[in-house]
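Note that one protein chain is taken out, while the other chains of the complex remain in position.
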Amino acid sequence: MSAILLIAVPLLAAFISILVKKVSPYLLLLVSLFALVYPFFMDMSDVIIGGFDSPIGINLVVNKFALTSLIAVNGLFFLVVAVNIAQYKKLSSILLVALAGLNGLLLTGDLFNLFVFIEISGIAAYLITTTNKKPLQTFNYLVAGTVGSSLYLLGLIILYNMSGTLNMADMATFVEGNGMYTLFPFLLMFIGLGVEAKLLPFNSWVKGILGHSNNLSGAMIASVYATAIALVFGKLLAGVFQIEGTLALIIALVLGITILAGEAMAYASTKAREILLYSSIAQAGIVILLFTVGLGAWATFFAIANGVSKFILFGVVNRLTEEVGSDEMDQLKGSFVNNKLIGVSFTVAALSILGLPLFFGFVVKMNSLIGFFEPDFVSNLPGGNFIFPIIILVASVIEGVYFVKLLTKLWYKDSDVKVNFTPLFKYVVVVLAVALIVFGLFQGEVEELVASLINPGGVFIWN
Amino acid sequence: MLQFAAIILLMLGLYGLLTQRNVIKIIISLNILEIGLNLFIISVGYFEGGLAPIFTSETPANPNFVDPLPQALVLTAIVIGVGTTALGLALARKIYQKYGTLNLDEMGEN
Amino acid sequence: MIEILMNIGFGLGVATFGFVLQTAMGGINRKIAARLQKRRGPKWYQEFIDIFKLLSKRATSHGWIFDFGVIMALGGIIGTAMFMPITSSIVAFEGYDNFFIFVYLIAVGMLGMAMSASGSGNPLASIGVMRALTTMLAYEVPFMVVVMTIIKLTGTSSLTGIAVAQQTGDFNWFMIALPLGFIVAVMSLMGMLGKKPFETYIAPAEIASGPMVEYGGKQLGMLFIMHEITIFIEVSLFVHLFLGGAETIIMFLIKYFIVYAVLNLVSNVLGRFKIDQVVTFFFKWPLFFAVVQAMIAIHLGWVI
Amino acid sequence: MELSIEIFILATLAFGLMAYVIGRLHKQLGSIMTILGSLTIFGGIAYLGFTGGLTGETAYLTFTQFEISEFGLFFAIIVSFVFAMVSFFNPFFIKQYKYPALYSMLFMFSLAGAIGVFFSSNLLYLFFFFEFVVWTSLFLIPMGRSKKAASWYYGFSAAGSFMLLFAILMIYNANNGSFHISGIGSVTGTTQIIVFIFMSGAAFTKLGAFPLHIWLPKVLTNAPDPVSAVFSGGLEKLGAFVALLAIVNMGGIGFIIPSIDMYFGQMIIATLGALTIVFGTLMAIRQDDAKKLLAYSSMSNGGYILVGFSMLTSQGVAGGLYHIVAHAIASTAAFLAIAAVARVAGTTKMKELGGIIHKMPVTYMVYLIAIISMAGIPPMGGFISKWMIFQAVIDKGMIFIAIATVFGSIGSFLYVFRPLAALFLGQELPQFKKTVKEAPFFMLLPMIILSLLSVYTGVLPGVIIDFINKIFVDMQLNYNIVMNGFAIEGYTSGIEGVGPSLLNPLLIACVFGVGVFVAFLIFIVLKKSKKIDLMDTYTAGNFVYTEEHLHYSVDFYAPLERLYEKYIHIMKNFYKSLANKVREFGAFMKYFFFTNKPEITVFWIVALMVFLLWGDVL
Partner (left out) sequence: MKNFLALLAALGLGVLIILSLQNNTLFNEYGEDVTGRDSEEYGDREYGEENPASGPANIVTSIVADFRSFDTLGEITVLFVSSLGVALLLGGTKQKRLDLGFHPNFMLRIGSKALFGIILMTGVYVTIHGHLTPGGGFPGGAMIASSMLLLYLADDTFRAKIKGFKILESVAGSLYVLIGIAGLFFADYFLENFLNNGVVGDLLSAGIIPLIYVLIGLKVGSEISGVIDNFLTEEVV
């Protein structure tokens, strides 16, 4: 069974769902379950669409990397939908389109097709964030997103003019030799995707969107979209992009500032959601950094671990804010006292982001850092091999301080606010927390899983 | 020549985004940007003396057509532009409903 | 086992000799001080009389800690005295008379006395103890620096070793070899003995004789014995370190008398510091000179 | 009988989980589980350690390797002993905690982590356990008084452990891809210096030494009482362990300073250690809260350990190791005594306490023996380690370090005496007459054991000195402490005819005993003295009726404090301003980048493009 069904079926369901409004939520649940289960059965061959092979037609790249990212993104998508569908019935067809867009994003092998799918998932994202009842913030997000994708398209067209092809693999071979001509288009594409991937100078929309997020939009943008965009951007950075000269300097600056400023901003904010959104900006910066530097395999699992943790964190904080009314840390204090299960999973997620032992975050962060110190590792970014690990470590210290402050406020202050979580949400959150612990304990198996993403030469297989 | 015009249009769009405070004007400058971009895409495929890529009874034996691919791409880009503009305008109307003004500065900080 | 008992007996002998010697010296110096002030002064054995009179009196006690402190204080000081070598040959425990033992065992005595003073319930005693400890902090540091220079030069920290080093001509007396060190040591010794300029913590005029305020009868007597033996330890320590110890007992007695008399004369003419002045004083010049002396002696090797 | 150390770690974790499960049902039972757990672990490690029954192979935790080294065993025994002793206090304090079951679990988990650190031979998994201890002990702190202490603690120990991680990764890079612990020794050139700096940084944070000590007093004061005992007695020894690896195992760093023939790196560590001693002592003298005072005292004792290690002579390193033992026992006993008082009197502020001795004499004796050892006074263990460290410092001829060590030891008389006088002795305050009663037997038992041990290590150092010699052999260091009979030989002097300076602690104890016996005889022989009430004191003139006025415990060393009052908050303000700078930077970035106006994003896009093209075109 070819991988194209992952995109075709949600689209078909979306078109049908606007007719039969009543049944569309169940359709959404069914299709997203299908999207989660199908990757395990589909055959692993590249899919050609419309009968014409790559230079002329469009092909879908299906390999271990695509498979892992599909399972992760569809898994998180299914969980977000399962937990929030009761509250947001109206959005089911938009969510179906978003599912199609995300799967298309992860699978497509053609750069222009990638632009189309970025637009699809982008517009679906704008519509999901309209549920925050903040039209101005969504407007900003729309403007930023459109500018970003237009610049991406401009860069793509310039590259097409030079290389004559739109396919990723052919483009990579074309760019191999003459990297110094393609600096400007790659910068444009970097900015285009950077807007969606929340890198610092381009992410002024993030505060508006995630700062006022609700149960659905918070979890969707912060965990599902963030993971998908990071993985796709990573695939491009690892495979297609040729980063050298001033482009490397700019990318290094952007990533360095994103990580450090992200943590500093989180440290400076007192609202719970703001802390989480700035920390996710910093995490996005780290993931993109790992992809750029060539440690793609562990970067994938870093993005997935971060996605899972952010799902729990945003889900819990949004639910608390909904009940308590404001997400100011002092109002939320003591809310774990009378729901311990949620509190424990929240703590597990937070500690996993910090990279503390016994959790998946530790395995991922350690191996990524070890990647920097491999004897034969050469970083294509300026500043030698050791400047970025130092940045990551300093960032984790700052991150640790504000997360501990948040945790102690939530656990150890006593308050009378009684927040009840739906049993489904509790079940999902606990399952994810246990997953984080299990993945953290069985490090051997995780390493085997990662090894499958790297070819014997240690280079990350992206197509 | 057409390419320079396209790039200048692109830059005007950026200028509009940099300076305009009115929501509608921002959407318009977005459109200018997209038009500039589409023009640029078209200009990539054109070459002197190229024929329109359609087979008619009068097309010569082995015709040197203009590169048809950018024209197909621009078709998609234009429709995407329409999609985002429609959404932008709908948001503009919601913003007007909520804040009573379309000027970004008067909306206050929230 | 017998040999250890023999040594312990010999140590006790040294302790009693110390007590008797110092009490006598105290009396004699009282007479000298009186002569200075044109009066005859009490008999030379006056101090003996005071102590034994006190021991015979019936006293009051403020609870078990009050008594236990006094016992521990006197016991500690007697223990320290047992280690003290009289001359480089007459010493209770051959080779074990380490300098640090003296500094720290005196601290046990001090701690015992402080404990019982605070235990007595009288706030004036606690203030006295606080002042005693602060002054100790003040004079101890420069003294230790100088002694460390000596230990570094002679290579051993045992008193007999240092005395032998000075006698056998490797070094001449540290009084001459380390002039600055000697001056600092004199000042610290006056602090240790609680002589005039630094005697704020036990001066009768200050706060009803400081820590000893609640004592009477046998407890006060025992503390006087402890006080005498402490002075004996400190002065003989000074003699061994700076005046080259002594081959014969007579030499030891003469040196001992000279040091004690000179100190007494000097202290009789001086006023009295306030407590924080003591600390600032000791941490200003004496410490500076001690460090300079140490630098010169150790790093540059200029030893006269 | 052969048992792998991995079994012990898993057993401790299992005990932790059992304690949690039982703790949920019944608080007290849960905490009693911690006692059983830590006792079995300590017993097991100690017995098997000495009979050589411990092995390192791993059946379950396959990702890590363990190796039974002597110094690992040394630390493991001390830390598990401290945990065992402190666990006796858990049942009595469990009622005060918000999450009692969680407390018992995390208590056992941090023990498991600590043992893991000491025995793991793979550096990465040494870091794994190191971090594991950090976050398990992190959640113990907020159960006490303040919540802010936890974030300070995490901030500093995260900085420390990430410095350690960076060093480990540098070693990994230098020994092309091996994490084995012996890799520390085989690093050379600039990487060696970087690794040395970062590892001693980690040691400094964990030990609470000078530049990075701000968290220690905050945490030890605000953590629940048993936890501060565990911190100062046990978890601080992690820092000592890393210091041992960094300073001693790596050998001399940098060039040798001829006049005092010390390596430059070690010289810096010694100076910082000396500063820790001086700063710790000065701050301890002026504290009014007994726990904060003991916190600063454990900070200054940490400084002694650093000074000892950085001498790189047999006397110095042995003194450091011995000091670890003596300090662990003494400070745990002191903290437990204060905990016993705090449990009954409710506060550890010396202003509000007085005359506890009359109702808690045994606790008083325990506290007395503990502070005698901490101050380094002869019959107790502290004296021997300080004597060895002095020997090493003088042998090297380092004057300023000597001044600091002397100031530290004399200063320790002052600050250890302050709680003694203000807390235990003096007038018995009326409000404590009824409430205060002697601690129950199960609290006294560990305290008495600790005091006996303190005395034992002070009188018969033989066993510990042999253990230290075995460590030197195991770490291939050519150091050795010579023991003839019961005396420890100091360093031998250059001048012939003069033997090495000997220290016979047994003899000193006997002589001290004889002295006290003689004094006792004198006391008994003379007339019995009449017992009078504490209030009946010699006060010139006016008579005072209330106990408070006759109890002097408020700002005890006022004249001394006035001298340095102005400078005490330098370091704390430095870190506060550092934290504020980060916050301001964050706020600025937030204000600048996250406005509601889209032109910021467009502006930066244009700027970046101009920046790139500028280089390309011109």
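Chains here go by letter, A, B, C and D, matching the order in which they are written, and residues are numbered from 1 within each.
Criterion: a residue touches a chain if its C-beta (ideal position, glycine included) is under 8 Å from a C-beta of that chain, and two chains touch if they have at least 3 such contacts.
All values derive from a computational prediction rather than experimental measurement.
Asks: Quick check: which displayed chains does the absent chain contact?
Replies: The undisplayed chain, in the complete complex, is in contact with A, B, D.
Asks: Touching the hidden chain in the complete assembly: which of A:Phe78, A:Tyr126 or A:Phe388 does that?
Replies: If we include the chain that is not displayed, A:Tyr126 is the one touching it.
Asks: Of the residues A:Leu36, A:Leu102, A:Val116 or A:Leu432, which one touches the chain left out of the display?
Replies: Answering carefully, the residue with contact to the hidden chain is A:Val116.
Asks: In the complete complex, the non-displayed chain touches which residues of chain D?
Replies: Within chain D, the residues touching the omitted chain are 603, 606-607, 609-610, 613-614, 616-617.
Asks: For chain B, enumerate the residues touching the unshown chain of the complex.
Replies: 1-4, 7-8, 10-12, 14-15, 18-19, 43, 45-48, 50, 52-57, 59, 61, 63-65, 67-69, 71-73, 75-76, 78-80, 82-84, 86-87, 89-91, 93-94
Asks: Considering the entire assembly, which residues of chain A contact the chain that has been omitted?
Replies: These residues touch the chain not displayed: 2, 4, 8, 11-12, 14-16, 18-19, 47-52, 55-58, 90-91, 93-94, 97, 100-101, 104, 110, 112-113, 116-117, 119-120, 123-124, 126-127, 130, 158, 161-162, 164-165, 178, 181, 184.
Keep in mind that, in the parts below, only the chains that are shown with their structure count from here on.
Asks: Go through A-D and A-B and name the pair with more C-beta contacts between its chains.
Replies: A-D
Asks: Centroid of chain B to centroid of chain C, CA atoms only: how many Å?
Replies: One centre to the other, that is 98 Å.
Asks: Rounded to a whole Å, what is the gap between the Cα centroids of chain A and chain B?
Replies: Chain centres of chain A and chain B, defined by C-alpha means, are spaced 29 Å apart.
Asks: What is the distance, in whole Å, between the centres of chain A and chain C, each centre taken as the mean of its C-alpha atoms?
Replies: Chain A and chain C have C-alpha centres separated by 76 Å.
Asks: Touching two or more other chains, which residues of chain A qualify?
Replies: Only 136, 143, 147 qualify.
Asks: Note the residues in chain D that touch 2 or more other chains, in rising order.
Replies: 596, 598, 602, 605, in rising order.
Asks: In the complex formed with chain A, which residues of chain D make contact?
Replies: The touching residues are 62-63, 98-99, 124, 127-129, 131-132, 134-135, 138-139, 142-143, 147, 150-151, 154-155, 158-159, 162, 165-166, 169-170, 172-173, 176-177, 579, 582-587, 589-590, 593-596, 598, 600-602, 604-605, 607-609, 611-613, 615-616.
Asks: Looking at the complex, which residues from chain D come into contact with chain B?
Replies: 596-599, 602-603, 605-606
Asks: Would you pull the chain A residues touching chain B in the complex into a rising list?
Replies: Chain A reaches chain B through residues 112, 116, 119, 123, 126-127, 130, 134-136, 138-139, 142-143, 146-147, 149-150, 153-154, 157, 160-161, 166.
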